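Down below is the structure, laid out as structure tokens.
Showing just some of the chains, left in place.
Per-chain residue numbering starts at 1, and chain names A and B are given in the order in which the chains are listed.
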Amino acid sequence: MQIISLLTDFGLKDVYVAEMKAIILQICPEAKIIDISHNIEKFNVRMGAFMLACAAPYFPEGSIHIGVVDPGVGTERRAIIVETQRSWFVGPDNGLLMLAAEKEGIKHVYEIRNKAYMRFQVSHTFHGRDIFAPAAAYLARGIAVSEFGPEIIHYTTPEYAKAKLEENQVKGEILHIDDFGNIITNISISELEKLGVSEGDVISLIIGKDKFQVKLCSAYNEVSKGEALAIIGSHGFLEFSVNLGNAARQFKAEVGKCLKISRKC
Amino acid sequence: MQIISLLTDFGLKDVYVAEMKAIILQICPEAKIIDISHNIEKFNVRMGAFMLACAAPYFPEGSIHIGVVDPGVGTERRAIIVETQRSWFVGPDNGLLMLAAEKEGIKHVYEIRNKAYMRFQVSHTFHGRDIFAPAAAYLARGIAVSEFGPEIIHYTTPEYAKAKLEENQVKGEILHIDDFGNIITNISISELEKLGVSEGDVISLIIGKDKFQVKLCSAYNEVSKGEALAIIGSHGFLEFSVNLGNAARQFKAEVGKCLKISRKC
């Protein structure tokens, strides 16, 4: 059995995702196709890269991940396959795949050029169906990755601000706001440790011009309904939440916005 | 082949559902995963329980249903497996699973405590991935349910108002409004029979301060386009609909609102 996962910004109204799945099953009928998300914000490569990097580690070894957030479709941007220590990533060379791939350890990157493994007619607007889906399906069928095209050394990586420790505070940014309104930052446990913050402590948070004070909890309902808290989320990043509420609305948070945290004395 | 169904309030934007599926396939690669819904209103355990109870009876015997609408995640609320006469339910002990389970006949309820069947690291915010998905997958692989933890006798059941017959009327409530705007009530055929209402009769309906008169039909287009009707829905409950329209909008209906019906003389 071979797992092929899909992450796109195609949405769930149109038939684009179904066409990709149909092509995969034509080539590799025994593939097990799993949707990661099709509701990545349109053209937002950074958000797609973040989501793929969150989800990929939970998949079995040898899984093949297709990512299609592809504002440059039809241009000279390359189509690539990334071989990592534990899986495969197929998609455009625009950084989308690389956050996830780097986490797993990149072994080789190949450009997809061999037309034998594309649809006979490649549209200018839908490489997900005409290039990436067939490539993943042939890979699942056991075609050697070197058959798809030449190895390449220079490829695009996504740029993310790393959280920075400055005196007694950490500067970070908002990576993602989930469907519950939880605010996921790029600040990890190690930065909190450097600040000397541990569970039960109160964190001072500055977003834009607003200041908040929230307790670092280990469960949402350590605070009352409607009250804000900080918590280490399920991906190991610092998150801000509201118990049974929506933190993004309460904190006027937006993806990409900067924030500063410090330990309340 | 083993079917595992998923019902959550996670939405379809984020990667949470995909992570649960990935974990299931790591443990039990041959599982067939079916989505029931991921668009349960956030934290609405009652709505989740209703939806699960609607869908579960249509699944094959021996299916395993995971339910995650879990406002108490990370607290002392227990994680449970319910064994019924025909299937299994895995999720939090907050009532979510019990409407469906009671319909099928509960045999035993077990608390999930054995860490051997959880992820090696259990987050405080995502038991769907770290406890419920692994438990369901190990169950699918044939691990005996008694291996997961001790049997428990006291568990949470959801509270629903039962429809009440009072003189010549039935008092009920709105259980659900579907994506078409159909209003699903908790009034069943047997209550209609007690009122002496049968197909072709006109029902007087009171919602809040508004009164309506609608015919009990057997198909939507027994009334003209845009006109309201009553109908026995596909789950055996009385529903109010508008032919080719949206009844919830027309009747200003909301989930949980009370209503009264009687036979028009």
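The rule we apply is simple: a residue touches a chain if its C-beta (ideal position, glycine included) is under 8 Å from a C-beta of that chain, and two chains touch if they have at least 3 such contacts.
What you are looking at is a predicted structure, and each value in this text was computed from that prediction instead of being measured.
What's in place is 2 chains of the same protein, and the file's complete complex has 3 copies in all.
Please note the rule applied: only the chains that are shown with their structure count from here on.
Across the complex, subunit A is touched by residues 10-19, 21-23, 25-26, 29-30, 42-43, 71-75, 123-126, 129-130 of subunit B. Residue ranges on subunit A touching subunit B, taken from their complex, read 1, 3, 5, 12, 32, 34-39, 51, 54-55, 58-60, 63, 178-180, 218-221, 231-234, 239, 244.
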